[in-house]
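The complex is shown incomplete by one protein chain, all other protein chains being positioned as in the whole.
Every chain is named by a letter (A, B and C) in the order it is written, and numbering of its residues begins at 1.
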Amino acid sequence: MSKVNLSQTMMGINFENPVLTASGTYGFGTEYNEIIDVSKLGGIVSKGLTLESRKGNPGVRLKETPSGLLNCIGLENPGVEKFITDYLPKMIKLNTKIIANISGNTLDDYKLIAEKLDLNEINALEVNISCPNVKAGGMAFGTDAKMVEKVTNTVKSATSLPVIVKLSPNVTDITEMALAAESGGADGLALINTLLGMSVDINRQKPSLGNVFGGLSGPAIKPVALRMVWQVFQKVNIPIIGLGGISKWEDAVEFMLAGASLVMVGTSNFSNPLAPLEIIEGIEKYCEKNNLSSVSDLIGLAQKGE
Amino acid sequence: MSKVNLSQTMMGINFENPVLTASGTYGFGTEYNEIIDVSKLGGIVSKGLTLESRKGNPGVRLKETPSGLLNCIGLENPGVEKFITDYLPKMIKLNTKIIANISGNTLDDYKLIAEKLDLNEINALEVNISCPNVKAGGMAFGTDAKMVEKVTNTVKSATSLPVIVKLSPNVTDITEMALAAESGGADGLALINTLLGMSVDINRQKPSLGNVFGGLSGPAIKPVALRMVWQVFQKVNIPIIGLGGISKWEDAVEFMLAGASLVMVGTSNFSNPLAPLEIIEGIEKYCEKNNLSSVSDLIGLAQKGE
Amino acid sequence: MKLITAKVINQVKIAKDQFVLRLYCPDIVLAAKPGQFITLKIHEQPLLRRPFSIHYIDKEKGYLEIFYQVVGRTTKDLSNLSEDADVSLLGPLGNGFTLKENSKALLIGGGLGQAPLRFLATELKLLNTEVEVLLGARHEEGLKNLECFMDQTGNIHCATEDGSKGVKGFVTEVLPDIIKEFKPDIIYTCGPIPMLKAIKEIATKSQILCQISLEKTMACGIGVCLGCTCKSKNDEKYPKVCIDGPVFWAEGVDIDE
Partner (left out) sequence: MKLITAKVINQVKIAKDQFVLRLYCPDIVLAAKPGQFITLKIHEQPLLRRPFSIHYIDKEKGYLEIFYQVVGRTTKDLSNLSEDADVSLLGPLGNGFTLKENSKALLIGGGLGQAPLRFLATELKLLNTEVEVLLGARHEEGLKNLECFMDQTGNIHCATEDGSKGVKGFVTEVLPDIIKEFKPDIIYTCGPIPMLKAIKEIATKSQILCQISLEKTMACGIGVCLGCTCKSKNDEKYPKVCIDGPVFWAEGVDIDE
């Protein structure tokens, strides 16, 4: 038996290990359960939910780029009601922590959806204020500190669940947004969402994506994500969930050393569905090798003495 | 003989083709002249120059990332005087367009260096307001619209040369910075400089780079650069030079279709010194295939009808 | 659906840039149906797994074959694999064709659209369905694999754009005649978009059932990323090629881009 304690209690939740899967890249968890034992994950974040169901964007939604992926799904989802009736019951059976990712066009949307999801079966809410793929609201919330604080506050007031605010990287100063979320009452921060990017189809002489712009994810963005975790760790007192391009255990360790308490695997699930499990194993071995008795000893270790 | 006209007059300069090499990745042009015939390039941008010589940053300066490169050179350069006496004469012999890239800590620095470089032998100045690797000034200039306008204006007043302002991508709204440069009198814009990133050395449990943060370049950042060119093209009336991750002719065509009049090859020179020449050839063939008689027909073509 | 590391059994070069790769993966083979696909990955780069139709299976020997063309990085790397090399395989994925028994089926493949038809032909024959095959390509080089249909049918029609083999022109030019003679109950087709569009039209006019296999850039291949959409009459949802397809009833899908 390993001597490394992989579990941590954070925001009142006891995570059995620090590796979760990211919103929009894991459906509602059941699909990947056919391939791997998802109960071994630290947790699963649902696809982004909105009040009403959404059809998502028309046209091409995906474009691969060097070590990256552009997407403009546009928050296609069944809506919060259907999530609760049709999807949540199946998610619960997966026997891991469940985080519901929520989006809205207005403050009121956020309030209503948070209220509806104030359920015992859900472990936390992740507030997406940063989706670049919806016309109204979305990113605007995530790039204005005052709005970040307001949205956070609105959700906090509407739920008894711990609230994680997921920040947009498309800002001049990420620490400003992080501090705003913290003063809005956030229990934790998730960073980062995708970078805004695009691709041009030189055959059609048109943007490759139906929505022109898309969100860039994958290993390409890891250096930016890591920098933001590092910067934010120096400023806030709430835990940070690090994500953006994590594909190997080494990446996850980098994020934790930079200040992340938990990490999430997104795009890499597509390339290698085993990635999250391999990462848990790798983190454990790394701790053993470095004589760390608990995974929490890693958090922010590389910041010591800086 | 090809029927495609690769040349364009822009900012009063006649560029024989639209492919230049980016600042900091081509030294002063003489080094690569041993390998390829640099007179075939559209132009060369010098390493970033400062008033006084600079030693650059201590410690590790480079770290490769997935499809990218982090650097924290820290503007090591011989200083403007020595550039003029020792390097410029050799650059002139290369028989291509010469653009001097300048940086400063204060407005006064920019003024003085621009004055000193107001020389016939130089075709244009490129104002770096976005270097993430120097402590004072540098990026701060590039992330504040008012400062962007001021710096641009300062340089414009100090020189008779065309002035290109090179923007930082580490901002919430790139068009705001572009418009500020335009109203400051910029003759052209270069975008983008590097994204601010970092890497952690999991063996040493310290940042990989001596300067903690570094600038991310290479194919990884192409989608972000392209998106910014697209956004800025819709807002400004001055020509745009596109760069960020260009390694193949297809990339260059993407940038031109999105709105760039010229492109620059940076990091890819390191991987493949032939890249700029291969790109010129590829653009020419693409124009031929698409029955475009002039390379300028490509500029912003993908924006038509959007 | 299984994720396994499959070993290369062997690889045969069929024509310029076209190969048939045989992979040992008994668990996937057991579950596979015609029209389904697998996704595979060899190296860290490129990022995403790549989808390929199941071309042929041998349940006893536990292998499947893919028939592919070298077009980019993954397919180039694939073509360099030799015996015993490892390939990460995820599959079988997608819905597959609806197999009609005791009937007459016309299988139409354009270019690499031939790939899923062999497995289909084999299974149809087991169901006592008579099979004819119509294949199109730019040039006869693209039709070198047609012999793989020989066991299932004697009747293979060909069209090439340059007339180097079979009729000169597109498959759609000979299609009306074949329909008239063979009188198929159902058409199964896979290939380039313009071909699929034209076939859908002809099938609709002739009132013949028609199933179309589509291709689309995929990230996950299992329905979670919601990226591989196509259009349909259904206003509520964009169908996903990876789970609602790749095979669609012709009338159920808009073939537009």
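Everything below uses one rule, namely that contacts are C-beta pairs under 8 Å (C-beta built on N, C-alpha and C of every residue); 3 or more make two chains touch, one makes a residue touch a chain.
Note that the structure is a prediction, hence the values are computed from the model and not measured.
Novice: Determine which one of C:10, C:45, C:98 or C:153 touches the chain that has been left out.
Specialist: C:45
Novice: So which of B:231, B:267 or B:296 would be touching the chain we can't see?
Specialist: Per the contact definition at the top, the residue touching the missing chain is B:267.
Novice: Given that one chain is not shown, which residue among B:69, B:114, B:196 or B:279 touches it?
Specialist: Going through B:69, B:114, B:196 or B:279 one by one, B:69 is the residue touching the chain not shown.
Novice: Tell me, which residues in chain B touch the chain that this view leaves out?
Specialist: Output for chain B: 24-27, 31-32, 34-36, 47, 55-56, 58-64, 67-69, 71, 73, 76, 218-219, 267, 269-274.
Novice: Take the complete complex as the reference. Which residues in chain C touch the chain that isn't displayed?
Specialist: 43-45, 73
Definition applied: only the chains that are shown with their structure count from here on.
Novice: Looking at every pair of chains, which has the largest contact count?
Specialist: Top-ranked chain pair by contact count is A-B.
Novice: Closest chain to the protein CA centroid?
Specialist: Central chain: A.
Novice: In whole angstrom, how far does the Cα centroid of chain A sit from the Cα centroid of chain B?
Specialist: 34
Novice: Can you check how far apart chain A and chain C are, centre to centre, with Cα atoms defining each centre and the answer in Å?
Specialist: 36
Novice: Suppose each chain is reduced to the average of its Cα coordinates; what separation in Å results between chain B and chain C?
Specialist: 46
Novice: Considering chain C alone, which of its residues make contact with at least two other chains?
Specialist: In chain C, no residue touches at least two other chains, as defined above.
Novice: Can you list every residue of chain B that touches 2 or more other chains, as numbers and ranges?
Specialist: In chain B, no residue touches at least two other chains, as defined above.
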